[in-house]
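If you scroll down you'll find the structure; I have some questions about it.
Only one protein chain is missing; all other protein chains are in place.
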Amino acid sequence: MIKKLINTPGEEVREMLEGMALAFPEIIRLDPQWNNVYRAYKKPSYKVALVSGEPAHAGYVGYGMLDAAAAGATFTSPTVPQVLAAIKEVATEAGVLVIIKNYSGDVMNFTSAVKMAQAQGIKVDYVVVNDDVSIAEKEKRRGTTITVLVHKIAGAAAEEGWSLSEVKRVAQKVIDNGRDIGVALTPCSVPAAGKYTFELGPDEIEFGIGIHGEPGVQRIKYIQSKDLAKIMVDKIAEDLGLKKGDEVFLVVQGTGGTPYMEKFVFYRDVRKYVESLGLKVFGSWIGEFMTSLEMQGGRVAILRLDEELKRLLTAPAYTIAVRITGPMTLPVVT
Amino acid sequence: MIKKLINTPGEEVREMLEGMALAFPEIIRLDPQWNNVYRAYKKPSYKVALVSGEPAHAGYVGYGMLDAAAAGATFTSPTVPQVLAAIKEVATEAGVLVIIKNYSGDVMNFTSAVKMAQAQGIKVDYVVVNDDVSIAEKEKRRGTTITVLVHKIAGAAAEEGWSLSEVKRVAQKVIDNGRDIGVALTPCSVPAAGKYTFELGPDEIEFGIGIHGEPGVQRIKYIQSKDLAKIMVDKIAEDLGLKKGDEVFLVVQGTGGTPYMEKFVFYRDVRKYVESLGLKVFGSWIGEFMTSLEMQGGRVAILRLDEELKRLLTAPAYTIAVRITGPMTLPVVT
Amino acid sequence: MITSLNTSDIYTIIVRVADVIVRNKDYLTQLDAAIGDGDHGINMDRGFELAVERLKQLDINNSDIGTILMTVANALLEVVGGAAGPLYGMFFMNMATVASGKKEVDLQTLTTMFEQGLRGVQDIGGGTQPGEKTMVDTLYPFVEELKKQAASNSNDIALAFANALKAAENGMIATINMIAKKGRASYLGPRSVGHQDPGATSSYLILKTFYDYIKEKESKG
Partner (left out) sequence: MITSLNTSDIYTIIVRVADVIVRNKDYLTQLDAAIGDGDHGINMDRGFELAVERLKQLDINNSDIGTILMTVANALLEVVGGAAGPLYGMFFMNMATVASGKKEVDLQTLTTMFEQGLRGVQDIGGGTQPGEKTMVDTLYPFVEELKKQAASNSNDIALAFANALKAAENGMIATINMIAKKGRASYLGPRSVGHQDPGATSSYLILKTFYDYIKEKESKG
């Protein structure tokens, strides 16, 4: 057994969602039949509804982001009828955009549900996020951190009343301009399995990991934060073809068990290196946005921005994990 | 060596603060001579200035909370001249309130600095937070999570222009009505030491820990989240003499390396148990507010509220870790 | 010689599959931990537990084989999730479609059932072929051998399944040396070599449960 602050293994997703709903009843509502989380407050009928999966996404349900998150078991895609239930619950006349992470399981379950919903006359389309630059072949790339920026940007567009095809266009633009890469210093463990997903030596790092505790693409020797930052940023910058003067948004995060101190040291190194390449940092999120339970490690995601993406990225949002209520007005003092 | 996302051990506090200042230049400013963090924007001269210590507190510098945080080495109180420099930098005519955590080192360094500042004609007073209920003797209790609520509440009072003695009174009220307790499932390691601060068996928990990786008051067998929640809440409720109908604020947090899932499962269990005692939960913070590097574990803090505390607790704040910009107004839809 | 299976046979086989899965839950999970995310046993067990629960609520006397298998398919689709959920969901759903309305199936029909089941897996998997280190490496040779046996005009289900199971086992074992091209293990590239595919293994266990039951039935006469 691996000690965790949980009760019966297998119940952890449900109980986590219960905790979230108890803490934030003004933001989310839990559907106990399906472990689906819905936005608690009304949305306008002209608004395209956004649906995604995984327990983590419950933190992104709310004004300006998702309308529904279908939570599967830990590290497992939600099921077809579960996703279908979510689509049906939040569908509006304007339609539904389903945001799928490019994992075999997710793609199969979500696209099956989309087909069934379409068969039932619901207007629904989807995008597949494949931002994980550690994998060479583009079609195989997993969907990781950029998914959250798709939620944010497509969510803002939907809130403004854009059409389904327009919301999908901007979602795809985020996917086309965003990349992510992650490393693990330690493994994590699924409660019901009670074992670590891999073992790492005291001087080893898993490079190019997904978000479900899978081993990485490569095992490398331990290197310092600033050396990791360089390799990771280089991979992304090269793949995106970033050039001097490009404006970018950074997401620098831990992998669930990474202390604050390390996140900010790592951010410092990423930021300094990004700026040394002549890129302009428009803004950053630093924290935990797409995690792998108690794993220690780090992820870097970079999104190339244009004016449209900048505006939507900074538009208001009110979810458990992301709150943007506009720049705060401070009392003016002279 | 224990792998961390850092560079040279011993440099981690400085580099973390650099990362924070790079990310949030509109909120904090780093004084490189002393590793002190100051609020980046002007404050009114009528405002009592608030000063506290420890790297973690850099996240609480800003509008409505602290004016300065003096960061020592990892897990080490800042030094006398460092604290003195912080006091002198932020002092106003209205005076300075220093918020000290009841650890021998902190008390010695901070009170020495306070004395020196007073000798230099600065108006300065202090409070000592001793909220850690795991220790029987009150004078010995460490200062832990309630410190952050002191920052929040005294900070709001100071922002409103209260006098030094009034700010101190309300700070002391928070201390008198707040208690905290923590457990560790795993240890943590100071980078420069490169070793874990203690070793725990696969079925052991350290009960009643501080915030610097010290072992707890007692070692107990592993128990589930809901059983831990009960014991921890009981300790606090008894010590505070909480009665049915009392209104309380909850802070439920990890210890730095605790995954989101566990924090919300644990929150669920704490919340349910607190409500089963007939207490009214006014609100909660769930996350990481006073952590011990990569340690996995949990802390519960409870603050008994009255109208004054409720108002100041929910007043605006704009810091790296705490942002309260007032209830968000959602578009009205019918 | 066993020449047909009836509703009650299929019912019993599914109950036994559930039992085999629960006994191999940790094993399958461990295989998945090596090259995936360590949940395959847990996922399969969650599905078959519900499938059996649902089957127990059915009136077997008034059910056909299609109903049994559709119940299994729906349970798997409903709670398994991940990759295995839709893969096995479609496997059993396609089998169910072939068996719809039938209370008894012979080797020919069984062969078509498994053939369609395999096709369901391949389709939803995105055109999965043998050699990509997935459950298809077990199911494909099984179906090929079954077709051969059925074509040779045999009615002997036990014999046909014995040979097909051997082919399936070889297929499963062959996954050890493959580089994964589909599913989560494919992210590992060459690092996936040396590990047996969890899905290929669960498929083998399911097929073996069919065969073990048939053999037992035959020996009882």
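Each chain gets a letter, A, B and C, in the order it is written, and its residues are counted from 1.
Definition applied: a contact is a pair of C-beta atoms (placed from the backbone, for glycine too) under 8 Å apart; a residue touches a chain by one contact, two chains touch by 3 or more.
As the structure is a computational prediction, the values presented were derived from the model and not from experiment.
Across the complete structure, the visible chains that the omitted chain touches are B.
Across B:Tyr38, B:Tyr103 or B:Tyr273, the residue that sits in touch with the chain not pictured is B:Tyr103. Which of B:Phe24, B:Tyr60, B:Phe75 or B:Trp162 touches the hidden chain is settled by the complete complex: it is B:Phe75.
The residue touching the chain not shown here, chosen from B:Ile135, B:Leu277 or B:Ala315, is B:Ile135. As for the chain not pictured, it touches chain B at residues 10, 72-82, 103-105, 107-109, 112, 135, 140, 142, 190, 192-193, 195-198, 208, 210, 212-215, 217-218.
Going forward, only the chains that are shown with their structure count from here on.
The chain occupying the central position, as judged from C-alpha centroids, is A. Which two chains touch most often is answered by the contact tally, and the pair is A-B. Centroid analysis (C-alpha atoms only) places B farthest from chain C. Note on chain placement: the centre of chain B and the centre of chain C lie 55 Å apart, centres being C-alpha means.
Chain A and chain B have centres, each the mean of its CA atoms, that are 29 Å apart.
Looking at chain A, residues 74 sit in touch with two or more other chains.
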